[in-house]
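For this view, one protein chain was removed and the others were kept in their places.
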Amino acid sequence: MTLALFLQHIANALSLGSLYALIAIGYTMVYGILRLINFAHGDVFMLGAYVAFYGTALLALPWWASLILAILCTSLFGIGLEKVAYRPLRDSPKISIMISAIGASYLIENLAVLLFGGRPKGVVVPELLGRVVAFGSVSIVVVSLVIPVFTFILLAILLWIVHKTKTGMAMRAVSTDVEAARLMAVDVNGIVSFTFGIGSLLAAFGGILWSFKYPQLNPLMGVLPGLKCFIAAVIGGIGSIGGAVLGGFLLGIIEILTVALLPTLSGYRDAFAFVLLIVVLLVKPTGLLGKRQAEKV
Amino acid sequence: MKLTKNYRYSIVALVAFAIFLVLANSFFDAFTLRVFNLCAIYVILALSLNLLNGFTGLFSLGHSGFMAVGAYVCALLTMPPELKEMNYFLVPIVPFLKNLTLPFIPALLLGGLAAAFVGFLIGAPVLRLKDDYLAIATLGFSEIIRVLITNAQTITNGAQGLKGLPRFATTYAVWITAGLVTLFMALLMRSSYGRAMKAVRDDELAAEAMGVNVFKVKVTSFTVSSFIAGVGGALLGHMITTIDPKMFTFLLTFNILLIVVLGGTGSISGSVIAAIGVTILMEALRFLDEPMNLIFFRTEGLPGLRMVVFSLMLMIVVIFRQRGLMGGKEFSWDMLRDAGAALARLGRKIRPRKGGRNV
Partner (left out) sequence: MSEIMLSTQGIVMKFGGLTAVSDLNIEIGKNEIVGLIGPNGAGKTTAFNVITGMYSPTSGAVRYKTKDITGCKPHSITELGIARTFQNIRLFKELSVLENVLIGCHIGIGTGIFGATLHLPAYRKREAEARTFAMELLSQVGLDGVAREKATSLPYGKQRRLEIVRALATRPTMLLLDEPAAGMNPQESRELMDLIHRLRDEFDLTIFLIEHHMQVVMGVCDHMYVLDYGVTIAHGDPASIQKNQKVIEAYLGVE
């Protein structure tokens, strides 16, 4: 393999990793606060991409306006999802809320098939992002460069919110101990909504950027990335934002490089993530950066 | 043994059902018969999942994987060599499997045993995990199994699948199996072992403290459940006569989970009723996905509507009536009597007796 090809793969891996990271953060934040695996998160990612698409296609908005519209709609949707499907089950056994999450996921996917049609839709990539830039013998699409940059900016903002604001402190309190936080007059419901809003916002960004890089939409496009990103979050340490980012990048890099270096195994590509997941769960369930949680007897 | 009234009702119902079975087999058209038999298979599958989820409290999402193992092992053992040669046109089948052909019942049992074995292998490491981690790990294993099947061209014929399987899953075969599985579940749940499983579900730590070997109970439950799922998968394959990896996705597990939740986790009769009900409903609602020709306008098919309806049903049940249809209890004739009495009271309230007095 030439250096040029290798660098191309690296660029690819970084942008895929960024996308995975953006989605994984949503999973990890929700799990940190509610101990819930939000199965429907991947579908929120899909919704973001579709709303942006319809913003441009139906409403003839410029792409940046569609982006903002999509972000807003998706965040609100995420908040609504929590209120309808998860909040009523807060005090129920964990299994019930998981079933609700799975049901919500299928509901959203099939509603999407119903409303948007099952056939893939082509996305019009904004001219600026679709341009190919050459560095010597390495040619990279602009969007591949923009994605990691964007991700880091978003990440920086998120980390600032979590560590430097009162809301962020409340978030960290709730994810450590819900009861204690409630006793300290933290508006737990509000914080949960806020968390879902941010997670969905990031997923929407991920969905839109994804659709610029792989410009084909279909209602089930969130399924596999959703699952993989959850795995990434677990590998990095569920409940830890840093872990989600780390896991996302790791997964993206492993995926691209394995297929590049061992093309005969590409059929098994999807299985890798699962194998990795199971290994992590068995060997170090708290993931690379996670913390232990003990149960009181 | 004194035959109480309830016992007599049950025996009458059983005989009536047996007669119905014979009549159905003779008079139903092919399509209806197929849906009818599919009900039996879903009864088997729902019970196997309920054993895990509802009775032992293990939230496993890997069911389709075990069904796949059972289906493939059984298929490979029942297909005669000529059929195998026809199917494996891309890459020939591994030699030792080519000439291996067994009659149906041994093949079915071996399919179940293979699934049980896989369940045992997976269960041992995975059952130490908590709720949601267990769910994801089992889901992961099920996907891994599917990927392995898709890629093991020389053994499973990969993505092409296996076609033309002998139609061994007759009406009697599936319904007798369903009956046996139901009987097994009923006996198990009445026994001390079933009680131990329920204790593990209710409070693992307390069960362990009372001397129950919780890990052993979990692994046993997982293995038995996998066996039954494997049998169910094999029957499904031999009814539809084709199997391929795309059949055994998470959607299949979801459908079974749907049935178990609707019928009520922890209720055998709930699973049976829900399995039959949902299977029929799934077919009946298929029209939602097809183009509809209503009097005043035509609608194009609304694909996805059917699953929207079912997903909604699932969520409504889980949010508002978490215990499902049966509420964790088993069906009894007394239930019918109480329901009848309640309806009668309601009727009297709505329509007061002559003389204007409400009784």
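For clarity, chains are labelled A and B in written order, and residue numbers in each chain start from 1.
The rule we apply is simple: a contact is a pair of C-beta atoms (placed from the backbone, for glycine too) under 8 Å apart; a residue touches a chain by one contact, two chains touch by 3 or more.
Values in this document were obtained by computation on a predicted structure and should not be read as measured data.
Here the missing chain is touched by one residue of B:Ile93, B:Ala115, B:Val212 or B:Leu235, and it is B:Val212.
In the complete complex, the hidden chain is touched by one of B:Phe104, B:Phe117, B:Phe184 or B:Trp333, namely B:Phe184.
Looking at B:Arg8, B:Arg167, B:Arg195 or B:Lys246, the residue that reaches the missing chain in the full complex is B:Arg195. If you put the missing chain back, the residues of chain B touching it would be 184, 187-188, 191-196, 198-199, 201-203, 205-214, 220, 224, 266, 328.
Methods note: only the chains that are shown with their structure count from here on.
For this pair, chain A with chain B, the centres built from the Cα atoms lie 33 Å apart. On the side of chain A, the complex with chain B involves touching residues 35-37, 85, 88-89, 92, 94-96, 98-100, 102-104, 106-107, 109-114, 118, 219, 230-231, 234, 267-268, 270-271, 274-275, 277-278, 281-282, 285, 297.
On the chain B side of its complex with chain A, the touching residues are 53, 57, 59, 125-126, 129, 131-133, 135-137, 140-141, 143-144, 147-148, 150-151, 205, 254, 257, 261, 265, 302-308, 310-312, 314-315, 318-319, 322.
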